[in-house]
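Only a single protein chain was left out; the remaining protein chains are all shown in position.
We just call them A and B in the order they show up, numbering each chain from 1.
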Amino acid sequence: MDITELQEIAEKERANQKEIRVHCCTSTGCRAANSMGVKKNLEAAVKDHGMSDRVQVVGVGCMGFCGNGPLVEIDSKEKLYEQVTPNDAESIINSLNGGGIPTAPEGDLKHPFFARQVRIVRETSGKIDPERIEEYIAAGGYQSLYKVIHDFTPQQVVEEITKSGLRGRGGAGYPTGLKWATVAKMPPGQKFVVCNGDEGDPGAFMDRSVLESDPHRVLEGMAIAAYAVGASEGFIYVRAEYPLAIERLEIAIKQAKKLGILGSQIFESNFDFKVNIRIGAGAFVCGEETALIASIEGGRGNPRPRPPYPAQHGIWGNPTLINNVESFANIAAIIREGAEWYASIGTEKSKGTKIFALTGKVKNNGLIEVPMGITLREIVEEMGGGIPGGQVKAVQTGGPSGGCIPASLLDTSVDYESLAKVGSMMGSGGMVVMDQDTSMVEVSRFYMEFCRGETCGKCIPCRAGTVQMYQALTKIINGEATEADLVKLEELCEMVKFTSLCGLGQSAPNPVLSTLRYFREEYLALLKQGVLNGKVAVHG
Amino acid sequence: MSVKTLKIDGKEIAIEEGATLLQAAKEAGIRIPTLCHLDGITDIGACRLCLVEIAGINRLLPACVTEVSEGMDVQTNTPKLKEYRKMIIEMLFAEGNHVCAVCVANGNCELQDLAIEMGMDHSRFPYRFPERDVDVSHDEFGIDHNRCVLCTRCVRVCDEIEGAHVWDVGFRGAAAKVITGLNQPWGTVDACTSCGKCVEACPTGAIFRKGATVGEMDRDRSKLDFIVTARELKQWTR
Partner (left out) sequence: MDKIRFATVWLAGCSGCHMSFLDLDEWLIDLAEKVDVVYSPVGSDIKEYPEDVDVCFVEGAIANEENLELILKVRERTKFLVSFGDCAVTANVPAMRNMLKGADPVLRRCYLELGDTTPQLPNFPGIVPELLDKVRPVHEVIQVDMFLPGCPPSAPRIQAALEPLLRGEKPVMEGREMLKFG
């Protein structure tokens, strides 16, 4: 495979594409609402109307507006239909002939929910069939990989990524270029590239969507990374709860290998890159990189102390580069458009875009890709459409490691530093909007319950501390706690934060700390007044 | 091998490169409390008791797995560290069912010793009274999970020294427990050689010799030391 062959595939694919493409979402969210039934009926209708020569029904990945699925889009006509049932299919196809109006509600593609998005990672999500490599290639796919292999030295690739300002999308925001440089500098030999797809935050489904909608984009990013750091083997770690993502990755790897884009002597060069899929058994802690490595090695998914960092001592002791799905999905575009272009998007320290899973009480639920530096208010009120008949009380970001940002701080810019400053974090991209009826103490207990169940049990502060914090929160909610209990809870939060072995424990107290910071009065209101001269029930 | 110089609690120390802070402190006669550490097996930094403060590093690091480096300035016993350690021990007491009065290891228990060292006179955390079981299916030994603190010494000693890997950890979070074989009764695990190293390694009365009653369990740790160091020290008999 050389560049002309790649271009031939693209041209042939484009020539074969019909005049009208009817995109029907086949990702998990819409599938759960019977989009496969819709697709079947759409295909039948095209046939019945004898329109097969100019209309093609394409099963595509996620279009983002998941709360209103199943979604069907007529690409060339810029029309979107929501909550489509199989019965609506006939009327949608018929309308393409000018015959009447579709029975499914029409969405507003000019709504800020769509209009304010800047799609880099998701540029072809919902536009192409994720099960056909030709569609990805036709959309310009794998050109970046070809470019780096033939025009860039590994060093130049690392420099380009460093210049782009891309930071880890898994949540902590470590500079991606720096990570790559560290692995690249390790002595040559066996190295690994790992894609962390162990997305586990409650309410977060960005990575699942990327893997389901555009698996080749992730593979291309991984291959570019492997070339840059000198690795010849990679792993994609996906949770078993994401069967569709796994299925599509398997298809994608097979197709890429067949075309010589993955495997040995990629694009007729000396660069080899083999990708394996590893399926996680659903442990949240396996998203922590050292636990993930242990799991890939076949051991129990327990984190271990760092240093040594995976960049020096990773899978089976070899230098290992671990990036999140979304981080890898940014790479091809950065190479294609250049680091300067990427760095021009976002804020001074947070470049590019971030995908959020906007959920909760907000009107428009779904996936959005927004430029860094957008405010929470713009996301929640403009794009999300606010809360119908209610008020925003808080926005939770960062999942069980993050915090609740009160409505008064909605003008906070969405970037790594600003979110950390207000006591939350970027996280992997969960964004839960809460209204005035939400009890913030209950919210923090919800996240603590999650952590309590997901701690691996290796280190004492996290294993025992999350249980104790959960009990303390329950006591407060039951109206049995005193001020002394609250003080004790805060001491416990501090201890767990500073003594836990890995990020799970270190960040587990965050939801409690952030709600205590902004909604302390809700805790105080639940405390019981001391009786017996304040000498009752300090503990227990 | 090059030598590194560092300061621990203000004391100047020189030690060979690659040594851990725990080793350096021990050599200098400075006591850092530990629980999951056991001489001769891999350190895992799990119990967090040996956390120390290092000047210029904004997080606490476990002395057992942190290598010495030139010019390190280490504090091992600040008020904050003392408080954290005390809380960790209190949480352990609240986590299991540690009824010293009826325990085989009473008076010979590292958890008891640590409680006294930390100045714990009670647990500020509510006791959880979990439902845990006892496995006495093995001919010679038993495990009482009520007394287990999940230090995983048994797991490591069995894997690394005996090479049998009978023990491992099963389940997550509060449900995590050490298991034998594939979470089956200990007595049915063919891999067990009945060597008793796990009994010697256990810091509490969780793994015990059958027939021992309250306060009767004693261990012979020197047996483990001997196995680990005999070849190096050319001690062919004991």
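The rule we apply is simple: contacts are C-beta pairs under 8 Å (C-beta built on N, C-alpha and C of every residue); 3 or more make two chains touch, one makes a residue touch a chain.
These figures come from a predicted structure and were not determined experimentally.
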{"item": "Residue, one of B:Gly40, B:Gly107, B:Gly181 or B:Gly196, that touches the chain absent here", "value": "B:Gly107"}
{"item": "Which of B:Ala14, B:Ile116, B:Ala175 or B:Ala230 contacts the chain that the document leaves out", "value": "B:Ile116"}
{"item": "Which of B:Thr34, B:Thr76, B:Asn97 or B:Thr180 contacts the chain that the document leaves out", "value": "B:Asn97"}
{"item": "Residues belonging to chain B that touch the chain removed from view", "value": "93, 97-103, 106-107, 109, 112, 115-116, 119-123, 126-127, 129-132, 215"}
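Going forward, only the chains that are shown with their structure count from here on.
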{"item": "CA centroid of chain A to CA centroid of chain B, Å", "value": "39"}
{"item": "Of chain B, residues touching chain A in the complex", "value": "44-48, 51, 59-62, 65, 83-84, 87-88, 91-92, 94-95, 124-126, 128, 149-150, 152, 168-169, 171-176"}
{"item": "Partner chain B, residues of chain A touching it in the complex", "value": "283, 285, 300, 302, 304-305, 452-461, 463-468, 471, 488, 491-492, 495, 498-501, 539-540"}
